[in-house]
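Only one protein chain is missing from this complex, and each of the others stays in its spot.
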Amino acid sequence: MSFRFDRRSVLRGMLGGTAVYMGLPVLDVFLNGNGSAYANGAKLPVRFGTYFWGLGLTDTPTGGTRWVPTKTGPGYEIMPELESLSVVKDKVSVFSGFRAIADAKANQVHWSGHASILTGIAPASASRFDGPTFDTKIADAIGTSTRYKMIDVDASLSRHPVSYSTRTGTTFASPETTALGLYTRLFGPGFQDPNSDNWKPDPSIMLRQSVLSAVKDQRDALMAGVGRADQIKLDQYFNSVREMENQLAIQLQKPAKCEDCIVPAGPKEGPRSASVDVVNANTKTMAKLLAMGLICNQTRVFTFVHTAGSSETYVAGQSKIYHQITHDEPTDAQLGYQPQTSKIAGMVMQAFGDFLVEMNSIKEGDGTLLDHMLVMGFSDTGYAKIHSIENIPMFLAGGAGGKHRAGQHIHTTGESVTRVSLTAMQLVGAPVGEFGTGTMKTSRPITEVMA
Amino acid sequence: MRAERHFTALISAVTVVIAFSSPVLAAWTKTYVVEWNEPAMYYGAKSGVIDPGTDCPNGTNPEVDWIKVLMDAGYTREEAQWLRNPANPTRSPIHGQNQMAFRGKDRANVYTNPTSTPDPGLVGVSGTIAEGLNLDDDVKTGFTSPTGEKGIDNNFYKALGCWKTYRGPPRLSSGALTFNDSMRNGSWTTVIVVSGHGADPMNDKNVKVGIYVSDDKMVKDGNGNIARDYSFRIKPRAQYEGIVTARSVDGRIISTRPAVIMLRNPAYDRDLELLRARIDLTIQPDGALKGYIGGYRPWEPIYRGWVNARGPVIEALTWVQLPAVYYALKRNADYSPKGAKGERTHISYALRISAIPAYVLTPDATQVASSVETYRAIAPQEPERVSGLFALVVDGIVPDRNAKVQAGPNAVILPAASAGNTVETDKQ
Partner (left out) sequence: MHGIAAAAPVAVAQQTSPELKPIKVAFRRITESQYRHTIADVLGSEIQINARFEPEKRDEGLLAIGTPQLSLTSSGFEQYFALASSISEQALSGKKQAAVVGCKPADAAKADEACARQFIAKYGERLFRRPLTDIEIATRLKTASLGAQQSSDFYAGLKLALTSILVAPEFLFRVETAEPDPGNPQQYRLDGYTKASRIAFLLWDTSPDEELLAAARSGAMHTEAGLKEQLTRLISSPRYEQGARAFFTDMLQLDGFENVVKDPAIYPKFNQSIADGAMEQTLKTTIDLLITKKRDYRDLFTSNATFINRPLAAVYDVPFLSAGEWVPYTFSPSSERFGILTQISFLSLFSHPGTSSPTKRGIKVNEIFKCEPTPNPPADVDFSKVKDSTNGTIRGRLLDHMENAGCTVCHRRSDPPGLALEHFDGLGQLRTTENGVPIDVSADVAGVKVVGAQGLARFLHDDPKVPACLVRNVYAYGVGRKTGIREEDYLADQTKIFAGNGYRVPDLMVQIASSPEFFKVAVPSAARTAAVPSAAATTAVQQSARNQQGVNP
């Protein structure tokens, strides 16, 4: 389902407030017999999102792994730190042994790992990424027909909002940090219920568009005599203006019906605390809202942060934060790993399992929302104690509309994380043939998981 | 360990020995705010809140069969069923079925006139253990305390201890929860000052305890408990103040002679006047103060307090016939202020309290209270006592001025147009 329309053509249709909407005919969608496509042959939309948590999973160099399954291929066994995934195991592929390769650059702790996964480039400093993150590329490819091109969420209840999505490397997206904020963005003012029978285009939208065009008309005069760094800033500003214009234009179009869209009730304000149990509860609440936001077609692309790379979370009542425990706790001589760290890693992973379960709980067509989306789950580090960027845990969850042959464990010894990123991009149909720079440059997706 | 909050005073050798009762700087002072207070109702079961136990072998008094009660009062079955149908309040669903008041002889209002109906018989406590204080200095009268002390006088407990609103383990009865919630959310604050002249607060023969109210609200901490160490200014009140002389032995503070005190009651009736009042409070290792404050309180205001909280609502929610409360209090009243021959207008009672360390300041907020004083002389006149809810209550019910049908002795119960059991919604 792709909307292509011309702002002027829509404007032409509006006369002093009376609504004569043009553009595409109103889509009265009926599913085909299999429930896997629309009657006119267009496929159900595929969504994409990233899910990030900080401090990796437990995997000591001397061999005490708590998450890498021993079997490879389909039917991997559930390891202790992956318990929470057992319910949706057949829809999740596990990728182990992949690493970020910094070449000559230093490993910026809690930064280089996921910067490499998202941009394909090992960053030179810890205050920026050296390229755009690939979720923005996917959003450009599949996100232009929904109200929002992308929604960014940070469930960590931490001191500073965290988002790793960026177009420039310096300015990162500003995420929704509370359930109420996310709800308001998705279902608050400006939401148009796709199943409502009395939809009318809002005449004030045209006026808002005229405000934006007044701003854009100044662009050339403004850009004259501007230095390079500022030009980048202004480009980003005008990009935001364009996205808002796109949003307004879409809102002038009657939204297609979607049966499964049920506007949820507003959430209650939860407690504000960065302890694991509270962050997990917040993740679940926000996952529910996000899932319905996807079904109701408010966006197709999202980024979700459970905890930041240098996570601040802790177990309530314990004076040490998780991050400190990963460094302080010795490896148990008998067990071969850090027991307390591993326990908390399992608690952190619980949120990922819950997240996927929420996506899997909503029916869509002949399957669930999860079947028609792809979530890339990953962390900033492998063995957190030593800030290792080897064996960074990565997962692909969801059916991607049938293209992901899920439920497999793919293991490698030291290949680049960019291969997984590239696989993700291709599974959702982004036109990307190659990803990464330096040793991380690759044009080989992981075909075993691609249908 | 946090520094002890006591103040050493310099007493010059030159000063004349001053009588104990005049304002002198004490050698030590400890100050507290009351974070929980409820009637001391010993719970005799091993678990739950309403289970059968040694105090009430049949458990908490069961729900009342209102149909039977109404029929005993002379209503027909249809009328009784119609009245108990929630769709048919003679008043809005919030304030209850007003007609319930009129169950006395000739349909008298039993809330204002409880003896107009025979005693329904409130089942009271039949156990032998109670918490509280020995108020009459007689070990032969009363209960035995849970620690074996004899002579505990607590007839309030005896009369009402099986009633749902009071029965339960500490902090779990519905009444305790309701009123303490209200207090802890800022409705009122009670503060305590303890001072003495000896060197060791834990063992001091000359202790004084002052109980006052403050207008400063308590603050909850991150776990929902009341936070320690906040500052509260004593509010001089003509009405609420209590000063008790006592002694401490190993941290346990016990009255040395009875007093008359008035506290802010954790209940709908706000005044807790205690004659022959005593205290038994123990300083805990973590700095808190826990124990009992008790005495003889007038019993009829207890009843009136419940009536003024809307009779029909109290009866329905707390599973009781209010006239039974009246009769139970009356027959268990055990003290006459006018001597042995006088009418027993008062009943023995104990309040179980828990207080945490706080800074209690003199009314002008210039210093922490360093001695126990009376502030009644500087208290303003007591304000008029009207609260939003109780202003609406007349004779135990909340009349609805806009209703077509008013509850009353002459009210026609069943609607004229219906016959039998039709249910006509009478939404107000």
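A and B are the chain letters, set down in written order, and residue numbers restart from 1 in every chain.
Rule of thumb we're sticking to: a residue touches a chain if its C-beta (ideal position, glycine included) is under 8 Å from a C-beta of that chain, and two chains touch if they have at least 3 such contacts.
Just so we're clear, the structure is a prediction, and the values are computed from it rather than from any experiment.
Residue A:Q231 is the one among A:T70, A:S196, A:Q231 or A:S361 that touches the chain missing from this view. Between the chain not shown and the residues B:I94, B:L177 or B:A365, the one that touches is B:A365.
Only one of the listed residues, A:G181, A:G336 or A:G429, touches the absent chain: A:G181. Residue A:A274 is the one among A:L57, A:I101, A:A274 or A:V375 that touches the chain not shown. Contact with the chain that does not appear here is found for just one residue of B:K208, B:R233 or B:R310, B:R233. For subunit B, the residues touching the chain absent from view are 1-3, 216, 219, 221-223, 225, 227-231, 233, 359, 361, 365-368.
Subunit A meets the missing chain through residues 16-17, 61, 106-109, 112, 126-127, 130, 149-150, 152, 157-161, 168-174, 176, 181, 185, 189, 203, 206-208, 210-212, 214-215, 217-218, 221-234, 236-237, 239-241, 243-244, 247, 272-275, 312, 314, 316-321, 324, 327-328, 330, 385-387.
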